[in-house]
Each structure stands twice: as structure tokens, then as C-alpha cells.
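Notes follow once the structure below has been shown.
What you see is the complex with one protein chain gone and the rest in place.
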Amino acid sequence: MSKTLKVRYFAWVRERVGKPDEDVQVPAGVVTVGDLMTWLASRGEEYAHAFENPKVIRAAIDRAHVKPQASIGGAAEIAFFPPMTGG
Amino acid sequence: MSKTLKVRYFAWVRERVGKPDEDVQVPAGVVTVGDLMTWLASRGEEYAHAFENPKVIRAAIDRAHVKPQASIGGAAEIAFFPPMTGG
Amino acid sequence: MSTITNVRIQSEPFDVAAEASKLTRGRTDAGAVVTFTGICRGDENGEPIAALTLEHYPGMAETEIERHVAEAAARWPLIGITVIHRYGRILPGDDIMMVVTVSSHRAAAFAAADFLMDYLKTRAPFWKQVEKADGKIWVEAKAADDEAAGRWTSSGKHQAAE
Partner (left out) sequence: MSTITNVRIQSEPFDVAAEASKLTRGRTDAGAVVTFTGICRGDENGEPIAALTLEHYPGMAETEIERHVAEAAARWPLIGITVIHRYGRILPGDDIMMVVTVSSHRAAAFAAADFLMDYLKTRAPFWKQVEKADGKIWVEAKAADDEAAGRWTSSGKHQAAE
């Protein structure tokens, strides 16, 4: 059983992946945000480059910050981005 | 030997003394700011009222804050006023 | 106390004085107004820049800022808070963002503005890219900003969200 998720990328994560967002079919074994990063990194060179150091990448589920251990169970939209530099 | 000093009063100290400033002849035994307050308080009812609680009165010599123990030796102008409430 | 709050994400410039005036006009309980304006500097880590471009996460940026504005309103007795953050290309000398806090007394206005700035720097989903002589570079987050934001977490309220 797989699940459709909207994934969004910002800043250099977006540049490395080469697109601002996409709909992905997430395999059943992918349970957490960290799992999703690992799975995305396996999808090609541009993804491997974007997620080569998952520790520096932040994530948000449905527009709220989450940790890598967070479950993606109820998520409609997940975003990945570098640490914020606004203000 | 006495010494001429300009004394200025502000806020309720000024109101109680009844004048904004005056030149006074300070007797020789008056050495500190505290001594001066005691001596001023002896000059009449309005002064006694103004200086009835010397602990709440602040002083400045030549436009710099000083403590009651400060010497009035080199002073040209001494001011007495309540705690400041600007800002 | 119910606090008037405004949060706007926009590409257009803003007018800090007009925003402050909107919060104080016609009332006599406001005793203290603090404004912070962030301006695009002409250098990044000592190297000159031609401009910066701010990318943001539409929707989340508003939500995050509104959440912190509500937090500030809960922590301090405030009459009003306005936060405006721009996105897009911004030239050196031009404004990036602003915070206005209005209170009856200065301590609350200062603390809330300081708090909001620390959180905007570390939690609001904005990313700065600068244009240097050798190309465009994403600005790296500063550890000092995370430390500054950490000053406010002693209540533990924000720990859960991290």
C-alpha cells in the first residue's frame, strides 16, 4: 500500500532537487520524516545531493515544523529546507 | 570665611522653597552636600518643609549627580531635586 | 487584554512610522512604542553584495509568524503588534522586515520586539540568497541566532514544537 504526498523544496534543497514541488508515491515502509529523506535520497543523483547531509535539513508537515522522528502518517504536504535565515 | 554658591531647586523642592534658584552665603562649617541640606533646612519654614526628608532628595554639583557625602568645596552651582521621572 | 495583531508577507516596501501610528492613533493607553527595522546591508561576511533575494514558504510563513505574535501577546501585556516581512529581491539600504510593539510600559514593548526578532530569525520559513561577485550564495544560519532564540525557551513552551 502506498500513499500520495505533496513534497515541497525550498532554497538550496529546491535548487539541488531541481523542482519546487512534486507529488510522490511513498512506499509503505516509509514511516517517519527521516525515513522519507532516506527514501528520497535514493531516487537519483539530484536527490542524493540534496539530502546528502540530512542533519542540516529541516522539515515541516502541513506547514508546521517537525523533527525527523515525526510520523508522516496524516500528512498532506511535507516540505524540506535548510535552516531559516529570515528576519 | 563664607562662600557664595548658586543653589537651584527643581520640581517639588522648587515649589516648597518657593523659588527656582538663589545665591547663598555658605557658612564655613558647611562642608558636604548633606551639611548644606541641613543648613538650608534651618533657614525658614519653606526650607524646612522642602528638606524635611533629605533621604529622598537628590543633588548635583555643577550638573553632575553627587552623593550627600560629596564635598561642596569646588562647587559653583548646586542643585536639589526629587528622584528623576523622565523618559 | 486583547492585543491588536497584524502580520503581512509582501514584496512591496512598508512604512514603519505609518504602521506604528495605526496601532497608537486615537488611544491614550499606549505609553511605549518599540520598532525594529531590518535593512539589507551591502556586505555579507565582509564581502560586498549586489542584492539579496528572500525566498519564503507561502502559507507557512504567515502561520509561523502569527503563532509567534500570539505567543508574544500571551506573554506580555501588549496593545498591538505588527510584523511585516518582505520577499523577493531587495537592494542594499532597502528594508527587509519590521516589527512594531505597543504597550502601556516600555519593558513589555522591548521584550516582545526582541523575542519576535529572535524567533523570526530562526523559525520563520524565509531564506536569504545574496549576489556576490562570484555568484549567488545562500546565507548560512548563524549559531548566534539559535542561541538568541534559546533565551526565550525557559518556559518550555517552545520546546515541544522544535
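For clarity, chains are labelled A, B and C in written order, and residue numbers in each chain start from 1.
By definition in this document, contacts are C-beta pairs under 8 Å (C-beta built on N, C-alpha and C of every residue); 3 or more make two chains touch, one makes a residue touch a chain.
Owing to the predicted nature of the structure, the values given are computational and were not obtained by experimental measurement.
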Message: Given that one chain is not shown, what are the shown chains it touches?
response: B, C
Statement: Among C:Gly42, C:Pro58, C:Gly88 or C:Gly150, contact with the omitted chain is made only by C:Gly42
Field: Contact set of chain B toward the excluded chain (per top definition)
entry: 8, 10-12, 14, 60, 63-65, 67, 79, 81-87
Statement: Contact residues on chain C toward the hidden chain run 15-17, 20, 24, 26-43, 92-93, 104, 106-107, 109-110, 113-114, 117, 121, 144, 148
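One rule holds for everything that comes next: only the chains that are shown with their structure count from here on.
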- request: Round to the nearest whole Å and give the separation of the Cα centres of chain A and chain B.
  value: 73
Statement: chain A and chain C have mean C-alpha positions lying a whole-number Å distance apart equal to 26
Query: At which residue positions does chain B touch at least two other chains?
result: none
